[in-house]
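What follows is a single structure, written as structure tokens, with notes after it.
Only one protein chain is missing; all other protein chains are in place.
First chain written, first letter: the chains are A, B and C, and each begins at residue 1.
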Amino acid sequence: MDLLEYQAKELFREMGIPVLPSQRIDRPRDLKGLELPYPIVLKSQVYMGGRGRVGGVRFAENTIDAVAAAQTIFNLPIMGEYPKVLLAEAKYDVQQELYLAVALNRSIRRPVLLGSLKGGIDVRAAIDEMKYVVVDQEFSPFFARRLMLKMGLQGALINSVSAIVEKMYRLFLDNDLDLVEINPLGVSPTGEVMALDGKVTVNDDALARHPALAALNPKAPADPLHALDKLTPQTARSPEVVSTLNSDGQIGILCNGAGLTMATMDLVCQSGGKPANFLDIGSETHYSCMPDILGERLENGLEAIAQNKQVRVVLINLVSGTVSCEQIADAIVRFLQHQSRKVRSISEAREDGLVSRVARNPQLVVRLVGSHLAEAKERLSTTQALIIDDLEIAVSQAVSFTKQTKKPT
Amino acid sequence: MDLLEYQAKELFREMGIPVLPSQRIDRPRDLKGLELPYPIVLKSQVYMGGRGRVGGVRFAENTIDAVAAAQTIFNLPIMGEYPKVLLAEAKYDVQQELYLAVALNRSIRRPVLLGSLKGGIDVRAAIDEMKYVVVDQEFSPFFARRLMLKMGLQGALINSVSAIVEKMYRLFLDNDLDLVEINPLGVSPTGEVMALDGKVTVNDDALARHPALAALNPKAPADPLHALDKLTPQTARSPEVVSTLNSDGQIGILCNGAGLTMATMDLVCQSGGKPANFLDIGSETHYSCMPDILGERLENGLEAIAQNKQVRVVLINLVSGTVSCEQIADAIVRFLQHQSRKVRSISEAREDGLVSRVARNPQLVVRLVGSHLAEAKERLSTTQALIIDDLEIAVSQAVSFTKQTKKPT
Amino acid sequence: MIFTPTSKVIVQGIMEPLGVTCAPLMKEYGTQVVAGISPGFGGQTLKGIPVFDMLEQALPLIGSVDAAVICTPPYAALDAALEAIAAGIRQVILISQGIPPLDMVHLIRKAEATETLLVGPNSPGIIVPGQILLGIHPPNLYTPGSVGLISRSGTLTYEVAWTLTQAGLGQSIGVSVGGDMIVGSSFPQWLQILDEDDRTEVIVLVGEIGGDSEEAAAHYIEEAIDKPVVAYIAGRSAPRGRRMGHAGAIIDSQIADFGPDVGSADSKVNAFKRAKIPVADRPSEIPTLVNELIKTSAQRSAG
Partner (left out) sequence: MIFTPTSKVIVQGIMEPLGVTCAPLMKEYGTQVVAGISPGFGGQTLKGIPVFDMLEQALPLIGSVDAAVICTPPYAALDAALEAIAAGIRQVILISQGIPPLDMVHLIRKAEATETLLVGPNSPGIIVPGQILLGIHPPNLYTPGSVGLISRSGTLTYEVAWTLTQAGLGQSIGVSVGGDMIVGSSFPQWLQILDEDDRTEVIVLVGEIGGDSEEAAAHYIEEAIDKPVVAYIAGRSAPRGRRMGHAGAIIDSQIADFGPDVGSADSKVNAFKRAKIPVADRPSEIPTLVNELIKTSAQRSAG
């Protein structure tokens, strides 16, 4: 979970990392009650980067300027994202801007400290000068000093900047962060340091043990890759979140497990199909995973996928060690019964019968691997669901359904 | 530094250790604005133990009872200590009372977890059932469960009580405590747990890195043994705190280092002397220790010891590696000059001359070990201070001064 | 192979839903599940497996233990693993998903210091077909043989195992290093184990997009592995997207040794191709490629 700049700075303040006096602005007229002296900086609070280059950061010398600037920023999308909040902040006189970060590196499997003498908005320059220190053993402040020396800092700055990195690391550890970044850390002509912009990403798996952070609930824009790639563990009964892929796709994909979902989607694409959306109803490694829950999730998942009226065919590919195919088939049958009841009730309500076409159930193509497959086939034999043993045949069949059938108009 | 119960419980609350609804009472009339429902318990907030046995804890059914009880408690000393604050707390229905503590053990050099099935005011019973677990490696919650099993807890209580110990340990670690104790931990008939009384001792050496705790500044009663035995490191320029020993003693003792102070005091007693007070002006292992500071501390220390008009002789025993005897002698000379100026100015102000006797300087017996001793002797030769090489002769001389001279009347 | 039918195994979190599923599955397969641990449930039994509040209560009764399988809630897993390591267990398999990464960092440091083999988290564990099950692999999809199967997926591993089994290719082992962000053992570690394992003739490595573990594996195979390897990568059709935004880009570019595009399917497939490792385009191609390698291998031995 990403935090907005003003939320990150609140954490910095609590940890003793110096930040400028600032005020949160929810609407332009809040600036009339501003408690900061002018000149100020107004900054768009968005999750996307690069706001500085597109006008999301503006200076103001007085209230009239500030209100105008705020109106402009509220109406300026940053890579498609509109700010809900601005941050008004005092101006700061910097002589030097540094880049500092603590991040978790999955391949080294350790936190790393990062630092560059060239902080600020020019990311390329920051990267060229970037140095890093792997925190291979338990952290102690000397790891931070090691970064200072790699960066080439000298004299008193070694201590003042490493003290900041120390606090960043503590923030990182105490709050289970994936990332804490200060860019830039401003260095004043007198050698004082100030965190001028900050970014904090809280690890989603750990969020439940940090209720204060979880409460910030930023509702970051959903990212389809995110859902697959981060393998975000859902609690066993959490609501199903379907990821949309192609607005003109006609196949919905439902699998258990992220890897299997990706592999199935790959096969659909390789067979010339176009997935509309997909849903991973969860792997079997959730500690509260129980056979009945998978059935329930399957049922709800099918409902969720079928919400997208674009979807003509749903390809179900489930490989299960702990749930029998029979139980899975039962859940599919329950879904189909529920759907047909819904269609009937809508048709009854609207006599013109038009809705029955719109609310038509998608074709189900089911491929199951696991125990009691024969019984599952038996259950599904009386439904419209097509059950196929071989994965590739199931995929071709699903794709061919989209080619056979015309799109409803 | 000890915390009072209500301060300890505030820490418990922040850490998620369950405590009862309560309210701080600074004067009896605060009870008229009480937000707790009756019946309540009123508890004397003192650093001393054993308040329950002497009436420092009282129940009240209504406001009239409560005000009367509060007046009684405010006027009831607990081992000589009057409460400045009471705690009003809801009543709790307990089925069982447990004792739990996390303490630092100096001989094992590790934190230990302590637990007894017999908590409450009967300390003897608690001790008879006490079990402990040494946290030899980095803490993990299984150390707490190990204590539960040693105590003989079973079923759900294993988890609910070990969760409390886990939080106590985190409190202990995060705040550099010497001790955190819950006695009793109440267990309700339904198996819920509640910290009914708590004790927290913050380590004095670590206090400076916990400003929020340091701000609680409880001004605990000074304990002469404390000063010697805990070897509390004073900051190099902190004010001198003289420890008073015997109200009829006539010798003041000033040394550098706690061990040397104790050894010198032992010799004075063995020679039949009676120390009035003593002062350790600090060992040489303070990181900001500098030669000029020792001289300054000596001068201030002599002033502080001489405040006690009972003191007829001051025995100075300084063994220094880093400060030369010459510098020490200079500081003594400065003290004597300052004292004689003071005496003179008082006598001038009061013509009856009586004060000169009262304000008379104590006799100084000086024993120094270190470099440039000859120069030191030279400096002191023109003063009233008697400088002696041998420690035991110096001690006898100091004692004999108190026997020779009559006490001023 | 370090895992044999004589290995003594405990299940931590045995009374959690996952443990209740996992432990009997293991026992039915013939694994010696000598005890289960679940604080608060001491004295009970699960399908004949005695349950204890703590591991140290069980040890005097069951003797030394070879492996611990962890099915606890994710926030209790670090403690369970440390309890196992403190009790001298040197093979720890974490099934539960969602363990906070910094808990894993802590655990990995401890495991390195004590030479403990960690598998998982978010892993179905290990199966040595016909010998032992340490986790929740569906046993009926596997059959004994000489293909060593390594992955970081759960159900996709089963899919590939089933594909091999149907093609008449048995497996010497099936292991998933786990799907969470930070996992306890790496592909190179397992490649090394299988390279030294007598029963393994060919290694199948099943990867996914994200991270750089496939790139690292490709590099390691080229440098250090003698046995033939077939790779497969899932996620080729997944949409490209930013990972950690702006800062993520900076960080990845500095830390990864495998180029700026690391994590994508192309990066991974190319890494294997550069290392001359055949890459299957789809699961059904895996048995074909394995058979070719076995043939080449046999020819080489014959020649």
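We take it that contacts are C-beta pairs under 8 Å (C-beta built on N, C-alpha and C of every residue); 3 or more make two chains touch, one makes a residue touch a chain.
Owing to the predicted nature of the structure, the values given are computational and were not obtained by experimental measurement.
Novice: Shown chains touched by the missing chain?
Specialist: So, spelled out: the chain left out of view touches A, B.
Novice: Of the residues listed, B:Ala126, B:Leu279, B:Leu298 or B:Ala398, which one is in contact with the missing chain?
Specialist: Residue touching the absent chain, from the options given: B:Ala126.
Novice: Can you say which of B:Leu20, B:Leu34, B:Leu76 or B:Ala103 touches the chain missing from this structure?
Specialist: The single option touching the absent chain is B:Ala103.
Novice: Identify the residue among B:Asn62, B:Gln95, B:Gln137 or B:Gln307 that touches the chain left out of the display.
Specialist: Among B:Asn62, B:Gln95, B:Gln137 or B:Gln307, only B:Gln137 touches the chain that is not shown.
Novice: Out of B:Cys269, B:Val333 or B:Leu386, which is the one that touches the chain we can't see?
Specialist: B:Cys269
Novice: One chain isn't shown here. Among A:Ser162, A:Gln310 or A:Gln363, which residue touches it?
Specialist: Looking across A:Ser162, A:Gln310 or A:Gln363, the contact with the absent chain belongs to A:Ser162.
Novice: Touching the missing chain, which residues of chain A?
Specialist: These residues of chain A touch the chain that is not shown: 137, 140-142, 145-146, 148-149, 154-156, 158-159, 162.
Novice: Need a quick check: the contact residues on chain B for the chain that isn't drawn.
Specialist: Within chain B, the residues touching the omitted chain are 2, 47-50, 99, 101, 103-112, 114, 123, 126-127, 130, 132, 136-138, 173, 176, 178-179, 181, 183, 199, 201, 203, 205-206, 208-209, 223-226, 228-231, 233, 245, 255-260, 262-263, 265-270, 275, 283-291, 318-322, 369-371, 391-392.
Just so we're on the same page, only the chains that are shown with their structure count from here on.
Novice: Starting from the mean Cα coordinates of chain A and chain C, work out the distance between those two points in Å.
Specialist: 26
Novice: Just the number, please: Cα centre separation of chain B and chain C in whole Å.
Specialist: Taking the average C-alpha coordinate of chain B and of chain C, the gap between them is 56 Å.
Novice: So what's the Cα centroid distance for chain A and chain B, whole Å?
Specialist: Chain centroid spacing, chain A to chain B, equals 53 Å.
Novice: Two-or-more-chain contact residues of chain B, please, as numbers and ranges.
Specialist: None at all.
Novice: Among the residues of chain C, which are close enough to touch at least two other chains?
Specialist: Where chain C is concerned, no single residue meets two or more other chains.
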